[in-house]
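The other protein chains are all here in position, but one chain of the complex has been omitted.
Showing subunit A:
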Amino acid sequence: MADPDPFDSALDLLRRLNPAHTSKNLDALCQLAPSLTEDLLSSVDQPLEVRKCKKTGREYLLCDYNRDGDSWRSPWSNEFEPPIEDDDGGTVPSDRVRKMEIKLNDGIDIYRDLYYDGGVSSVYLWDLDDGFAGVVLLKKSNDPPPPPPRPGSIAHRIALLTSSATASAPQTASTGSWDSIHVFESVDRARMSHYKLTSTVILQLGAKSEALGNMSLGGNLTRQVEQDMPAESDDSHVSNIGKMIEDMELKMRNLLQEVYFGKAKDVVGDLRSISSLSEANRDKATHREMISGMSK
């Protein structure tokens, strides 16, 4: 049998390790096999880093797509920080694509307020020969948990109206973080534009209390979707991409909550039963008797 490819082995290993420590594991892997560093860093998503734009004072997110050497471009100022001493000052999108970038940043920023109620977002676009490509980044951390809204404030009244279960276990301290990374490209075709979106969500939840001890539940998911949509103007590109990302985030959030967390719960349930096994077996026997009684 041929030796497995080191890169595949490394990815396989990362899939088996706790997603809460991805950055640490990645770092160790790169030390162990320096030749894999570049490939690994570009194909494994890690929680996003936040930086403050010097010009506007607003926070933005760092990734490979807004990096040039040791500098990162702020989506708010369109400038690299620290400045690049080159002639061209670092690669920025064309005027047309930058206009879309501004618009999409604006839209995602409001979208973030509505869905995340806080956090940081950044959108970076770049030119392609037959279209353009980009990345939408969103990050929210609850660490430590935010204080409850001031009683009487509008936010508090909304919270009362909209949530049935507010902090049901007050003695439980919980932490959490969500990172989403949406990489897409839009290629112009005859009457339609072809969009391809690859999205990764990295989620980490933790809870701590006297009765519970320490619990952490975390994970990451990647999904892909391709779609053709008409785009008569650059504004419709912004709408199309925004909609695709909104649908994808909804789908991934549901997957994490229903499928992945459900599975983790099932695995624990298989290890130790919440009701005693003899009770469960008795129930099964009663059930069998009932069925055989009915079929007589």
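Please note the rule applied: a contact is a pair of C-beta atoms (placed from the backbone, for glycine too) under 8 Å apart; a residue touches a chain by one contact, two chains touch by 3 or more; residues count from 1.
We adopt the following convention: contacts and distances are computed from a predicted model.
**Student:** Mind telling me which option in "F-actin-capping protein subunit alpha", "L antigen family member 3", "Elongator complex protein 6" or "Trafficking protein particle complex subunit" is what UniProt lists for the chain we can't see?
**Tutor:** The record names the chain that does not appear here as "F-actin-capping protein subunit alpha".
**Student:** Looking beyond the chains shown, say which of A:Ala20, A:Val135 or A:Ala231 touches the absent one.
**Tutor:** Only one listed residue reaches the unshown chain, and that is A:Ala20.
**Student:** Among A:Trp126, A:Trp178 or A:Tyr195, which residue is in touch with the absent chain?
**Tutor:** The missing chain is touched by A:Trp178.
**Student:** Looking beyond the chains shown, say which of A:Leu61, A:Val97, A:Val135 or A:Leu256 touches the absent one.
**Tutor:** Spelled out, the listed residue whose C-beta touches the missing chain is A:Leu256.
**Student:** To test your reading of the contact rule: which positions on subunit A touch the chain that is missing from view?
**Tutor:** Residues touching the hidden chain, for subunit A, are 3-6, 8-10, 12-13, 15-20, 25, 28-29, 31-36, 103, 106-107, 110-111, 113-118, 140, 142, 145-146, 153-155, 158, 162-165, 167-169, 172, 174-178, 203, 205, 207, 209, 211-222, 235, 238-240, 242-243, 246, 249-250, 253-257, 260-261, 263-265, 267-268, 270-274, 276-278.
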